[in-house]
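Excluded from the complex is one protein chain; the other protein chains are retained at their positions.
Let's turn to chain A:
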Amino acid sequence: MLGKLLKYEMKMFGRILLPLYGLLIATSVITGLSLSAVMNNVLDEYLMAFMPIVYGVILVAVGVMTIVLLINSFYKNLLGREGYLMFSLPVSTNKLISAKLISNVIWIILSVLAFIISASALAFTMIALSGEDPAMIITPPFEEIAHTLSQVTPTMVINIILGIVVLIVIMALMIIRIYAAMAIGSQWNEHRIIGSILAYGGFRIAEAVIMTILGMTGYASHYIFALLNRPFDMDGVANPFGFGLLIMIVGFGIVAAIYWFVTWYFLEKRLNLE
């Protein structure tokens, strides 16, 4: 069932974001072409400003649309009238939340990738048209990268993997916090949006207060220092850096789990569809 839900979630985003990604990459190539043409005095200078602006606007559009779709996938599709369809499906509330969270994380990653690909496409287009030997420009950075990669140890690989997991957990936390705020905000019939914003603000304040208390009592730092005092294995997960990342994963994971429970509770026990 989760797979089926994910399929529809991906479609909901894909129909808007995939064409935008295509437009972004096409614009980046055209921008590269026009910048090269201007630099080679083939075209007037005013184009120098025009295409990059268009590229910038589409870049912002991709970012904004990703966030708008993220919010709408919950607000409109679960809390709005489409919620009558979604909550009538023979799936648990947890599966509905999971599908949205997983899909949103995937699309955020894809949007970042689209940006990277478009920036690369722009750079490669300019390099190709610069009249210089492309190999002379591209080879040195790649040689640097290859050299760095050859020096990577298994410990570094573990740390990189842990670092990626931390990023994903933080992304999931940011998203589920928004969901929880909207789930609470939906209780206030006439003022759902204001309610969601107030709930979100409340969460951030609560988090700041708790972090301050933990910091002031020194409990967290004492505990972590005690942990860090254990003999470390400089290789493997128990290396100091990797261990710190692991603590972050657990810590952020717990906070995300709390927001998940809040979201689940208000959807399962206090559903208030339009």
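What we mean here is this: a contact is a pair of C-beta atoms (placed from the backbone, for glycine too) under 8 Å apart; a residue touches a chain by one contact, two chains touch by 3 or more; residues count from 1.
The rule is simple: contacts and distances are computed from a predicted model.
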Record-based protein name (UniProt) of the chain missing from this complex, from "Heme exporter protein C", "Fe-S-containing hydro-lyase", "ABC transporter ATP-binding protein" or "Aspartate transcarbamylase regulatory subunit": "ABC transporter ATP-binding protein"
Touch criterion as defined above, residue of A:40, A:92, A:120 or A:212 at the omitted chain: A:92
Positions on chain A contacted by the hidden chain, ascending: 1, 4, 7-8, 12, 15, 77, 81-85, 87-92, 95, 268-269, 271, 273
